[in-house]
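The complex appears here minus one protein chain, its other protein chains still in place.
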């Protein structure tokens, strides 16, 4: 009981941070139909400023870091990114009125990482005085890219299979009705690791799976490239490169670092307003998305937390680092992810994945997730 | 004579402040047709930053304040706001070539409050080292909303009466000519307090007045709501709420407060440019608007100053607070007011009220009003 009351005290304390205040303030502003707006140019610039700052501080730290330490957390980040998509594929996608491609795309967005959520997590860690490996922010792409790639690949396998199924159906009709029956009973998909049941029963299906795999292989590099070209990841990597290759300490200390906390508070305001504005989009799609969007960030964060603790006990990954891994696992992409998904899974309905992510997922990750993971880390590992 | 020379020295000294330098610089830049521009997104963001800062500092202070002290100044603020509209109704509206609805709308805008002028006043008070109640900035809505509501109500009563008069005229023509004569001799308006002459002489007029009142009552809430939803008031109230409910001290001290003075200087530049650009609009309307726009800010400010001094001697309202009450009385709304008026008094000509306010009223309030009120307060109450 001591553990629980200790945790609850810490958790409730964190809920009153000004960062969350701005997020909730933004929701209220949008809810009362205020004409208050943060211009889009300012919003984009703030995101850039935050991510280049995160990159710069990471890059400066990496210069003196032992990068071998990064291996296990980076591997775990990639595993979490991929796992999140498969979870969506096997839970959300199977719910009534949920279209499979929409669910896969939503999983991809929840697996991808939000720079703003990461920035909020870093700020709250610093407020708490919790140490973390400066390269921990560089785990971002290791989770972001695998998640988006997995989602797009799964969706194209699924769509390819659907096509071949319908082709087959038309063929089967002319050939044999019994075959068609056995096929229609067969469950569709399960994504990537063909199980026994899914083993191709016809040469045609086998070929189309093969073709799917071949197509998929061809498409992975463009997805990776598209992710890296996204504005968020570009800003982060640019900051990392500048931090490693030049000596940006003076401009970092005099400009990027002092503005960070203030710009983040304004970004939280915008995200609150945006979340409220997107609630409407969620109503257009099945209500299961809302359930998923509430549960998923916390579940994903806890998976990240668990793997982070493994790294903590095996390689000495810091409690702050474990929180960062949980936060990027809990976050869902708000800037870079949607355009990549729109291009990669054109059949998916953006209302489904953007609505779930921006209107519910991100606020939950920010307002519940971050305090939860920090509270857990402090209680379990005493990191602060 | 000592009093006067003392006052004049203080007044002239204040005229050389950099804040006013930027205002005049903006006018010069616009006057020489420079292509220098501050992008609109930056302008809007600066206004947001200034008002949320004013709100935050007010909110932080209110937490420990005795709000009973605020009652009298808030009441005086509301009285000034309403009074300003009636003054315009009984002076400007009666001048030749001035349309009554235009005059009422102009009075409403001059009664409403400018966040930028308030911010400039606060900065100058701080430069002078004058103390003021931190909640004084929160007097803003207590003057702003009553002024806008009064203007819209007066205008709708006037327009309603005009309509019923013209209806009556057409009726009268068919009924009796004598009645019509007595009506046309009767002076129109005087706004809200029906004098003896205006007492309904016919049942029809009585009914239409009644109807006017009923309509008016129905419309007040939408006007209040529209004011509160305006971007300026929203930002101020959001800052207040965050200041009261969260602990934003760290982000306030590291971000909003240090940037305040610099952002204000840029805003002054924009307002100077804007003022010059709007001079043209004033030429489209009767020249009496220019006279009103020069005299009104100082007159309104002095009314505010007088009521503020009453509060000073009765409840100990600080000299700095008296200056703030004068400044918000002298200011005329530049951001939130115009859209509310455009919606509330659609028949009024925006060139009249925006031209008077932006091109003349605001520069006068900033460049003459603020130094005048600070100088007066220092001379009369020794507040600094």
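Each chain gets a letter, A and B, in the order it is written, and its residues are counted from 1.
Heads up, the rule we're going with is that contacts are C-beta pairs under 8 Å (C-beta built on N, C-alpha and C of every residue); 3 or more make two chains touch, one makes a residue touch a chain.
All values reported here derive from a predicted model rather than from experimental measurement.
Checked against the hidden chain, the listed residues A:9, A:229 or A:315 yield one contact partner: A:229.
Within the full complex, the residue among A:44, A:63 or A:283 touching the omitted chain is A:44. Note that of B:25, B:222, B:306 or B:339, the residue touching the chain absent from this view is B:25.
Where subunit A meets the chain that is not shown, the touching residues are 39-42, 44-45, 48, 228-231, 234-235, 238, 241-242, 245-248, 250-251, 254-256, 259, 339.
The missing chain lies against subunit B, touching residues 16-18, 20-22, 25, 28-29, 32-42, 127, 258-259, 261-263, 265, 269.
Operating definition for what follows: only the chains that are shown with their structure count from here on.
Copies subunit A and subunit B of the same sequence differ by a rotation of 120 degrees once their CA atoms are superposed, given in steps of 5.
Put simply, the C-alpha centre of subunit A and that of subunit B have 48 angstrom between them.
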